Every structure is written in structure tokens, then in C-alpha cells.
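I have a structure I would like to understand better, so I am pasting it below and will then ask my questions one at a time.
Note that one protein chain of the assembly has been removed; the remaining protein chains are unaltered in position.
What follows is chain A.
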Amino acid sequence: MVENRFYLTVLTHAVLITGVFFLCFPVWMALVASTHPASALSSTPIPLWFGDQGWENYSQLLSGGLPEAGGVPVGQMMLNSGLMALGITFGKIAVSVLAAYAIVYFRFPFRMVFFWLIFLTLMLPVEVRILPTYDVITKLGMLNSYQGLIIPLIASATATFLFRQFFMTIPDELVEAARIDRAGPLRFFWDILLPLSRTNIAALFIILFIYGWNQYLWPLIITSDESLYTVVMGIQRMVNSGEQLPVWHYIMGTAVLAMVPPVIVVVAMQKLFVKGLVESEK
């Protein structure tokens, strides 16, 4: 038995390590490639260790405009991505927490109809409704604006549904105790419901931020003004920059930079997130 265990342990670890390798290798390659001059990457063998161009490449990316990316500094693109991702995240959380609050705690006509309508939109991701949405945004004059980037992506059936499920686990007696304690609907929401949802909000924040940050199709069709380009779009443009050879060192550098904010968000929120999983406060 003990021996069997040993081989099993070796085997499982071997599988896991292989998996980690396959996951990490592209990231490693991107990191390495971003520190070489362009010439090093278009000739074999491709370097597997850091070059000496890291500093130049990154400072060029962050400050100077690259003709391949439409002359927009990556810093500007990251700022755009960040604003869009944060706008979507905060918007989605605010709207869905309020919608769930209404659906769970208030009796109004057609309550369940509204719930199912929201639920149905789960089946309509951005890509499916992209043409009508584009039409609406055009008529509202929101092309080439942050509002245009953010607002259409805010409505969220998923988050509404998650908050609804969470609110339904909150015991009725808590609501009743608050009513007896003279907490009106708004007080109850602020003083009790929101604090109790803290860890749910943190988890959703991570997921939604990454969702927002990685948006590609919608920003692509809604923006033609280069100063509004997002970093995901920027990478795509650099890859397809026409006749010349792709500027792999810049592309990889941009990809590395694009990974940083999501990583920061995950690391920063992780504590709350895990805390929420470990200690149940209900």
C-alpha cells in the first residue's frame, strides 16, 4: 500500500507539473520575448532566456507611440482598458445587487415576470445582440466614448442571479429583526444586506473585472478614435500591422503589461474571497 501510494504521488505530481509547465510556458515566452530586439525573434533558434532590450522595449511601449499600434502609447490603452473594466465591474455590481434586492424583498406586480426576463438575457451575450446594441448606441450618440464602451455591458443576469441566490439564504428573521429595529428598506440595504454581501461582491469583482478587461469585440466596433483603444485591441492591431514583420518584442511586451492589472486585482481581492469561502457568517 505504502509503495502504491508513493507511485501514485509521483504520478499525480508528474501530471500536475506537466500541466503547470504547459500553462506557464507561453507566459515565460512572452516575458522572454519582450526583452529581445525584433531581429532575435525572427531567426531560429528562438531565445529561451532574457535578452538585454527589456528596458528599451518597455519604455518605448509605455510612453512613445508605436506606429504599429496607431501611435497610441500602451499606457493610454491600459488606462482605457482600466476605466472600461472598472466601469463595467462597478456598474454590473451596483445594478445587479439592486435588481436582486428588489426581486427578493419587494412584492410588486409582475415580479416573477421581471425575474424571468432578466434570467432569459443570460442566453443573449454581447455577441448575439451586438448589431441592435450598436444601433442603439449610435442613436444615443455614444460612439467613441467611455459611456459607449461601458453602459451596454453593465446589465448582468449572472450577477443578479447570484445575488438573488445569496439573499434568499439570509434568514427571514434577520429581515424581521431589522424591521422591528426600525430599519427602513434603505437602512436595511446599507446596514445589513451590503455588509453581509461583502465577500460575494469581492468574488464578483474579480470575475467581472477580468471579464471587462478582456472585452474585445465590443470596443473594436464601438471605437474608431485611437485615443479610446483598449489594450486587448492594441495587441490585435500590432499583430495585423500589414506588410512588415510583426513586431513580436513589442507585442509580447504589451501582452505582459496587459496581464498585470488582472493579476493585481486577483492578488488584492484574494484574501477577502478566500475568507468568504472559509468563514460563513450567516
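Just so we're on the same page, contacts are C-beta pairs under 8 Å (C-beta built on N, C-alpha and C of every residue); 3 or more make two chains touch, one makes a residue touch a chain; residues count from 1.
Just so we're on the same page, contacts and distances are computed from a predicted model.
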| task | Consult the UniProt record of the chain that does not appear here and report its protein name from "sn-glycerol-3-phosphate ABC transporter ATP-binding protein UgpC", "Acyl-CoA dehydrogenase", "SoxY-related AACIE arm protein" or "Anti-sigma-E factor ChrR". | result | "sn-glycerol-3-phosphate ABC transporter ATP-binding protein UgpC"
| message | From the list A:R129, A:R187 or A:K271, pick the residue that touches the absent chain. | response | A:R187
| said: One chain is left out of this view; which of A:P26, A:G141 or A:P195 touches it in the full complex? | reply: A:P195
| Interface residues of chain A (partner: the chain not displayed) | 171, 173-174, 176-183, 187, 191-192, 195-196, 198, 279, 281-282
